[in-house]
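A single protein chain has been removed from this complex, and every other one stays in its place.
Chain nomenclature is as follows: A, B and C, assigned in order of appearance, with residue numbering initiated at 1 for each chain independently.
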Amino acid sequence: MPLSPEAQAEIDAARATPQPTLRAVSPGMEAHLYTAQPVLDHGFVRVIDYMGDDSAIVQAARVSYGAGTKHVSNDEGLIRYLMRHWHSTPFEMCEVKFHVKLPVFVARQWIRHRTANVNEYSARYSILDREFYIPAPDHLAAQSTVNNQGRGAVLEGEEAARVLEILKSDAGRAYDSYEAMLSQDGQQGLARELARMNLPANIYTQWYWKVDLHNLFHFLRLRADAHAQYEIRVYAETMCRLVADWVPAAYAAFEDYRMGGVNLSAKGVEVVRRRLAGEEVTQETSGMSKGEWREFEGVWG
Amino acid sequence: MPLSPEAQAEIDAARATPQPTLRAVSPGMEAHLYTAQPVLDHGFVRVIDYMGDDSAIVQAARVSYGAGTKHVSNDEGLIRYLMRHWHSTPFEMCEVKFHVKLPVFVARQWIRHRTANVNEYSARYSILDREFYIPAPDHLAAQSTVNNQGRGAVLEGEEAARVLEILKSDAGRAYDSYEAMLSQDGQQGLARELARMNLPANIYTQWYWKVDLHNLFHFLRLRADAHAQYEIRVYAETMCRLVADWVPAAYAAFEDYRMGGVNLSAKGVEVVRRRLAGEEVTQETSGMSKGEWREFEGVWG
Amino acid sequence: MPLSPEAQAEIDAARATPQPTLRAVSPGMEAHLYTAQPVLDHGFVRVIDYMGDDSAIVQAARVSYGAGTKHVSNDEGLIRYLMRHWHSTPFEMCEVKFHVKLPVFVARQWIRHRTANVNEYSARYSILDREFYIPAPDHLAAQSTVNNQGRGAVLEGEEAARVLEILKSDAGRAYDSYEAMLSQDGQQGLARELARMNLPANIYTQWYWKVDLHNLFHFLRLRADAHAQYEIRVYAETMCRLVADWVPAAYAAFEDYRMGGVNLSAKGVEVVRRRLAGEEVTQETSGMSKGEWREFEGVWG
Partner (left out) sequence: MPLSPEAQAEIDAARATPQPTLRAVSPGMEAHLYTAQPVLDHGFVRVIDYMGDDSAIVQAARVSYGAGTKHVSNDEGLIRYLMRHWHSTPFEMCEVKFHVKLPVFVARQWIRHRTANVNEYSARYSILDREFYIPAPDHLAAQSTVNNQGRGAVLEGEEAARVLEILKSDAGRAYDSYEAMLSQDGQQGLARELARMNLPANIYTQWYWKVDLHNLFHFLRLRADAHAQYEIRVYAETMCRLVADWVPAAYAAFEDYRMGGVNLSAKGVEVVRRRLAGEEVTQETSGMSKGEWREFEGVWG
């Protein structure tokens, strides 16, 4: 259970007291506000606040393009046009703030996206809880033999059991030591900013993460992708569902043009054209490297 | 009057229909939503949307610093502490979106602040209106004789009249030419993206400008400063008043620590210490250059 | 001629005195350093400084991916892999600084790219020169009848002559007024920060613009594109040639994957697949809007 009863009570209270506003309101997002969506074994994502909706994107675009945009018959069509032509600034006019609880090794990957605002729980200042990510058995994967940064088959039997045992006991021991070093019972107690160094990367941290819709889409495209590590992908997928309810038209365009879309290189365009003209093209005649051809065939057969 | 009757009617309609939300609501900002605050002769600033309030800053800080922040007795004290110690990330958790109408030469100065989202009216796409900034007589200033980028006394008499006449007639003529080149009456009509090059820098443009509170404060510190050019300062001052109503505690801290604050160099600290100890310090014995000493005396006498 | 004899003499002097360095050196870029590449009638682009070369990209990637990257047989292959998989951070490890002279209306479009460092000539502080962009006759285009932000046929005959006459005389008059208002001959003289408002958008300004290679590629993809306005495209094209000599492998990958590449939506992928399977697909059966289909056919016939 990701939230304490106290935290849940606070959320329930916040959800019970709507107030009037003149701002743009997204009914789909209001329904999610404050509620923790569980992710992994102890993590969650919850929406704390948002700014704008599909109409805000359209409104900003019409400021830019003036009367000229009137010929696009409807908002959905205009949003698709903007997405297709990489007009990113109207999407930047929407903003969202999440509260996320996540393992430190996921946070380290996540923070590489710099175009967001972050307030993370400070282990220099405060004491972290005894909560560690321990993979579910069906996510305990072997190293891929073909891709250095990928996973292979799921571990089985004794090996799986041994790994789980190691992860649990090492985490427990590290936390016991953390507490022992911090303790001021009969000793001075090590500074928090030092004691934290003993904690492993699967301990949970939490942060507020605020980002505009354009940069969020960029994050989701990379992290909800099938090649992303499972442990960050489940956060991205959860956020995708929230965004779909927040800005349905923008999300649909994002799915069509970004998540489901394909980038073809000039060489790739040429090969598809030759195939459409009936030609048989092989890696040797494609001008592509073997690796590139493998990826190309992954999409086009 | 900066807004057309149609625009005013749209604003009135938007203001007439509050909707329920579970988000943080700032009553002070709700009162300003959509309403155009006139600036200069044809410009305005109006708030289109906002995210967060004083509590949102406190809430984000408490995520970072955990239970440790509990000892600060109240929200206002914590906000002052954050501002004093340059803890900027909690202020980044608030966001605001303005619609601004402003002369192009002001827009050019404004856009140098890069940490904001912008959608500007496109003169490539659409046709600009015949609206130019013409300074009021008491803002028609002579070049400063001591500061290359400053103003001196207000122009008077014939010179003032001549300048106003030039600004008006040149602007009018430039716009007439703009229309004449665009016209498709008996001719092809020049492309909009080319015709715009004939328009002077005092023509009005407009944009949506969205920024987080930390970066907004940075903008306001520079642009609401007495040394900023009058024509951008009046926009900054208008925004200051709006922000004061939006996040009163944060704005009060900003006023005390930033707008009203003073940065002393190591040399300056030394001179003040010597003075406090009763010593008479002159420019020669201060270790400062003449220019620096002049600025120092400007603050400390 | 874009540079004064004095400026040219300074450049010649700078180019005459190589100094030893231990840093990465790009011979292709050294050959361009400081030399002004003429653009438009009075503009130019010149490289003032650069950091890194193709090897710096590879080196940064190998820090990230460690021994794992060794299996990519050569640097060029690794750079292509990075570009194909949107691994942008290694490209950020190269940096370049340009000195650019350009019309104000081009500068206004350019500055929308915020991820760069800029120092622009200040017309608040100094006096601008009497130099205006006047299009060459074959770039004096009519408004497009199909695209609000595009150009149609070149203007001809009397209309072209009239437009050129207007642009020249309005610019000349605006500058005369600028000088008259600034003059301190028998009058106080208007402040520079005010007088500049009378100048049209085709006056030339200049700036130092510094950017990393990843963000430069993003800029070039948008601005060297056939849909970009001619007056900014010629700057982008000039920079493309410089970058090709600076980081040849990275530029080749950029050309293949970005400039020459095509983004297909999920719908587009589906249509190509159906065509490859021999099916005849029309707009009606494609699921695309008319506008989208037109663009799709523009690429695929």
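The rule is short, and it goes like this: a contact is a pair of C-beta atoms (placed from the backbone, for glycine too) under 8 Å apart; a residue touches a chain by one contact, two chains touch by 3 or more.
Worth saying up front: this structure is predicted, and the values here are computed from it rather than measured.
Student: What chains on display are touched by the one that is not shown?
Tutor: The chain that is not shown touches these displayed chains: A, B, C.
Student: So one chain is hidden, and I want to know which residue out of A:163, A:244 or A:299 touches that hidden chain in the complete assembly.
Tutor: Reading the full complex, the residue touching the unseen chain is A:163.
Student: If I consider the whole complex, including the chain that's not displayed, which of C:40, C:61, C:140 or C:160 touches that chain?
Tutor: C:61
Student: For the chain not shown, which residue from C:120, C:176, C:245 or C:295 touches it across the whole complex?
Tutor: Of all options in C:120, C:176, C:245 or C:295, contact with the hidden chain holds for C:120.
Student: So which of A:12, A:193 or A:279 would be touching the chain we can't see?
Tutor: A:193
Student: Which residues does chain C use to touch the chain missing from this display?
Tutor: Answer for chain C: residues 14-15, 17-25, 30, 33-34, 48-52, 56, 59-61, 63-68, 89-90, 92-93, 95, 97, 99, 117-122, 125-127, 206-208, 210, 212 touch the chain left out.
Student: Can you list, in ascending order, the chain B residues touching the missing chain?
Tutor: Touch set of chain B with respect to the missing chain: 65, 68, 77, 80-81, 84, 86, 89, 112, 148-149, 222, 255-257, 259-269, 272-273, 275-276, 289, 291-292, 295, 299-300.
Student: Could you please point out the chain A residues that touch the chain left off the display?
Tutor: Contacting residues on chain A, toward the hidden partner: 103-105, 108-109, 111-112, 114-115, 118, 120, 122, 124-126, 133, 135, 140-144, 148-153, 155, 159, 163, 166-167, 170-171, 173-174, 177, 180-182, 184, 187-194, 196-202, 229.
The definition used in the following text is that only the chains that are shown with their structure count from here on.
Student: Compare the CA centroid of chain B with every other chain's and tell me the farthest one.
Tutor: A
Student: At what distance in angstrom does the C-alpha mean of chain C lie from that of chain B?
Tutor: A distance of 29 Å separates the two centres.
Student: Between chain A and chain B, tell me the centre distance in angstrom, where each centre is the average of that chain's C-alpha atoms.
Tutor: Chain centroid spacing, chain A to chain B, equals 35 Å.
Student: Can you list every residue of chain A that touches 2 or more other chains, as numbers and ranges?
Tutor: Counting only residues that touch two or more other chains, chain A contributes 65, 68, 89.
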